[in-house]
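Dumping the structure here so I can ask a few things about it.
The complex appears here minus one protein chain, its other protein chains still in place.
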Amino acid sequence: MRRTRRWLKTGITSAILVVLLTGCGVQVPVLQPKGPVGQEELKLIVFPFILMAIVAFIVFALFAWIMVKYRAKPENEGYVPPETDGNTLLETIWTVIPIIIVVAIAIPTVIVTFKLLKPPTPTVAAKSNTNPNPSKQTVVIYVASSEWKWLFAYPQYGIETVNHLEIPVGQPVDFQLTAIGPMNSFWIPALGGMEMDMPGKDLGLWLQADSPGTYLGRSAQYSGKGFAHMTFNVTAQSQTDFEQWVKQVKANSPKLTATEYKKLLQPSTVGTMDFAGFVNPNGYNGSMSKTGMPGVRAGMPIPSDIKSTGDSSTGSGSSSGKSGS
Amino acid sequence: MESAVNHAMIAEHELQHDVPLEFATEDGSLRVLGFWVFLAAEVVLFSCLFATYIIMHGMTAGGPTSKQLYDVKGFAWETFFLLTSSFTCGIATFEMRRGNKKGVIAWLLVTIAFGLGFLGFEIQEFVADVHAGATMQRSGFLTAFFTLVGTHGAHVSMGILWMTSVVIQIARRGIDSMTSRKMFIVSLYWHFLDVVWIFIFTAVYLTGKVI
Amino acid sequence: MSQFMNFANTFLMWKEGPLIWISDVLIGLTSIGIIAVLVYFKAFKWLWKEWLTTVDHKKIGIMYIIAALLMLFRGGVDALLMRTQLAFPNEHFLTAQHYDEIFTTHGTIMILFMAMPLVIGLMNVAVPLMIGARDVAFPYLNAISFWMFFFGAMLLNVSFVFGGSPDGGWTSYPPYVEKMFDPGPGENYYIMALQIAGIGTIATGVNFIVTILKMRAPGMTLMKMPMFVWSILITSALIVFAFPALTVVLAQLLIDRIAGAHFFSTTAGGMPMNFINEFWIWGHPEVYIVILPAFGVFSEVVSTFSSKRLFGYSAMVGSMVAITFLSFGVWVHHFFTMGAGAAVNSFFGISTMAIAIPTGVKIFNWLSTMYKGRIRFTLPMMWTSAFIPSFVLGGGVTGVMLAVAPADYQFHNSYFLVAHFHYTLVGGTVFGMLAGLYYWWPKMFGFQLDERRGRHAFWWFVIGFNVCFLPQFLLGLMGMTRRMYTYPSGLGWWIPNFISTIGGFMMGVGFLLLVYQIVWSVRHMPRGVADDPWDARTLEWSLPSPAPEYNFARTPIIHGRDEWWYIKRGKFEQEFVEPTIQPIHMPKSSGRPFLIGLFMFVAGFGFVFEWYVLVVLGLLAVLVLMAWRSFEFDYYHHIPVSVVEKTEKALGRL
């Protein structure tokens, strides 16, 4: 009886899952990756899952069978179980088989771990006529998290955005991650796995979108009150549309001033913004990066007044994080 | 086997007569083993501090580097004092096993004196560093340096207090199964601190002078 | 008046709203209630003499378990508050700040102040009885460990209504928890509470290693020890080798915060990543510290209730030793996404998968023990059988999936991870410790817990557990990360979250039914039942329930594994070291361990608010108490033969 309830329970739960997955058009971005990195990782999710599910199935079946067959019943009242110390053959078998499984999983793990360090193969050839420079086939984006927003800079194009990203379809994007303030984790589940971004460290992450669309990105590392609001949309579009967008930003958006930049580093949540480059101010070391936001690239130069405001903002009165965008 | 009867508690009648007095009662042997296990924990504790120091060695943030900061004469004297104190502490244990109460007390006092000398040099070094602007707040490297060496220094201070208490107890009670056990354990602690210092002068001071 | 309002707002947090006000009132009422009950029953003296000053391992174990169950309640309330907040999208039941504090205290309390004391409580109760000892090696130190744990836990709990709780997550990663970003006293509370309890835990580790290695009854060689004792030996070793890393990393964080130093700061060369590194050097073995004792309990329970010898004893021991060593080589899998490089990730990924091998061996050995047995589904066995599928799913399937570094980039910090570790920690540790609690309950108290009511609690809890955490795997794959205080609608996250919340409340009902079962059993179950109600196999069941103060009137001589089973079956003869009862040496009770805990609390409180007068006073008092002990030579007493004989007669043993 109890066993039936257990199986009933499992059955119902998995039925719900299946309905959820397929029925209501629910998005499960990790299982429906839109780029080569995510696809590579999906393979490494599915393959161990299948192997381990087989093992789990065997264990569950054995377990259920033993529980039913050998449970104490009035009929077997006088039954005296045999005393067995062990069985070398059996024990060797269930040591060796897991070793084989582990080796089977370890090999692709190592291969993919190293592979993800390299850019994925572009699926759309860069148009040589618009982009004669081969280095432009790879889009470099500097990413910096600050309390509680994402700052993006396109050094090749001289533009900056806040809380939203535009990328060309079919081309590897080289994300260079850093943080101003607490660390966060840069995650676009539909495109691939995350990487932490930390103050004073430059970490890289290759991602690529193979089909146009808008994907949700967020921070996966808790960093304070406004952390849940650290989301951004990634719009993948064709090369032409992307360059069109760049031109538009350059033409229509304001330049990022030092005052504005300082304001961005304060703990707060903001909406999306675009900037057509950076006004090199006196107070900042402009040589740090000609194209990216100062500080974003190097991560470090937090103006001293940021520290003090950082202090007061977490005090009891302020609730900037909650008011949210 | 009588020890199995009255474990954890000591009783003179369960003394084993052919082993050193500090292991002779079950209570004593439990405590000595327990202290060894504690030392194993201390090994890991110091290893974390060492690991932190090693990776932060280069994080000087424009402040003084180890080459500029470390004074050979100072840490050479510290090393000599602590090594010698470890030796005299060993002699104290030797005298204890011979049952020589006066010898134990005398050698322990010598050990304490050397320990105080070590501390004196160390405090002098720290004060000089701070006067030179090399404070804990200056850089990650200095934070790690002061924490590692300071933790060792705190252990030495604790050891001196503890050893003093043992000297008083031996003076009052003489050498019996309990005081000898306490003496043996404090000597283990003292030798252990010397082992830690060996790695400090190697991995911190000498290495700091090389790189 | 304005000064008072200032104090009330800064420290008593009167601005924070009804949650705090209710807590204030509840804490006040509870304290008044406890004092009133004590006064009414004139129980102060009894409490002090019998409990607060005791050095008896059985009583200390019971106090650990009571404290752990209280903390389970506190952590559970935290969990339900969180689940309520997440039941619907865009909810504003809790503010972000409160939610952050609640998930921090939930995690900290559940791991360090619920799982740990439950484990340590059970080992206190059972280990000396199982090896034929009269107490642990250092009973006085044992009491100090308990009071350090207890006051550490109290320090964390005080934070909620005095100054504010920590809000950095139970992992407390800098630089967020540096003073620059998180200036409140909450984080100091976290540091000091864990530090005090952690030092007590190291002492427990040392204590049990020595107890098990040196105080076994004659004849019980290492390979004749019950499997639970083996698991505790290994756990204690892990404690001794892992907890110092926690001590160091907390001290470093404290130095950063109160001295403005630069271990983990973002300026002047600090390395925040090193905190994560060191934290998990402790943190990963900690996972095994709480799971291995559960493995030990399962081994005892499976063997007892199948009426069959444990299958593959030496393989079980070997796999635990292997886990010990492996567990020190896998810590990086908690931060694969920190970019430590492909070589590092590959190495630690493979070492993590390798842990599945010894763990698998254990699962198969349990199944083989049950095979051809006669399995009695009592409460301990039911919890064990709930454990096996949960752990295969949590530790086995998803554990291996998470060990695959590239896949982990997609799982890390998502609800997939949350579901995974709840499957191992609830499905492993909590189920295991509950199985152990039911198993040894008659030995602790001399009466059994009501089976029927226990079954209700079991089903509510286990079904609720699966309903709560299965949908979270899906949520993780949908992109939901842990520690989000709210989520927008339109992502399809609502239904799984809502189901999960329902499951959470079912677990809550299960817990209440468990409490009801205990209360009901205390009032109605017959006392003085059989000393060996389960027809069990190990030495503790040869004793009266509950065991007398000195445990064994005469020290037994051990002939083999499952000693008591074979004595009952007539294969071994019961033998004792002493032909007749002798006077028994026992440690004296002492109030100093309690005071040491109390003054550590005072010093910890001083550190929290940087009131150094308190720090100095507290630490000096601790030093004086330690010196006092050092000059004490007369810390044992004899129980005379007449008293032992009288007690034994009353128990029907003579």
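All chains are identified by letter, namely A, B and C, in their written order; residue positions are counted from 1 within each chain.
Operating definition for what follows: contacts are C-beta pairs under 8 Å (C-beta built on N, C-alpha and C of every residue); 3 or more make two chains touch, one makes a residue touch a chain.
Note that contacts and distances are computed from a predicted model.
Comparing "Quinol oxidase subunit 4", "Permease component of ABC transporter", "Dihydroorotate dehydrogenase B (NAD(+)), electron transfer subunit" or "NADH-quinone oxidoreductase subunit A" against the UniProt entry of the hidden chain yields the protein name "Quinol oxidase subunit 4". Touching the chain that is not shown, out of C:Met271, C:Val301 or C:Ala536: C:Met271 (per the contact rule at the top). Interface with the hidden chain, as seen from chain C, comprises residues 209, 213-222, 237, 240-241, 245, 271, 273-274, 277-278, 281, 328-329, 331-332, 339-342, 344. Panel shows chain B; residues 1, 3-4, 7, 18-20, 23, 26, 29, 32-33, 36-37, 39-41, 43-44, 46-48, 50-52, 54-55, 72, 76, 79-80, 83-84, 86-87, 89-91, 93-94, 97-98, 187-188, 191-192, 194-195, 198-199, 201-203, 206-207, 209-211 of it touch the chain omitted from the view.
The rule is simple: only the chains that are shown with their structure count from here on.
Central chain (C-alpha centroid nearest the global protein C-alpha centroid): C. Centre-to-centre spacing of chain B and chain C amounts to 33 Å, using the average Cα coordinate of each chain. Inter-chain spacing, taken between the CA centroids of chain A and chain B, is 48 Å. For chain C, the set of residues that touch two or more other chains comprises 267.
By the touch criterion given at the top, residues 2, 5-6, 9-10, 13, 16-17, 20-21, 24, 26-31, 38, 40-42, 44-45, 48-49, 52-53, 55-56, 59-60, 62-63, 66-67, 70-72, 76, 79-87, 90-91, 94-95, 98-99, 101-102, 105-106, 109-110, 112-114, 116-117, 147, 181-183, 185, 187, 189-190, 192-196, 198-201, 203-204, 216, 218-228, 300, 302, 307, 310-311, 314-316, 319, 321-322 of chain A touch chain C in their complex. Of all residues in chain C, only 133-139, 202, 205-207, 209-210, 213-215, 217-218, 240-245, 247-249, 251-252, 255-256, 259-263, 265, 267-271, 274, 278, 281, 555, 577-578, 582, 584-587, 627, 630-631, 633, 636 touch chain B in the complex they form. Those residues of chain B that touch chain C in the complex are listed here as 1, 4-11, 26, 29-31, 33-34, 37-38, 40-42, 44-45, 48-49, 51-52, 55-56, 59-61, 63, 136-144, 147, 162, 165, 169, 173, 178, 182.
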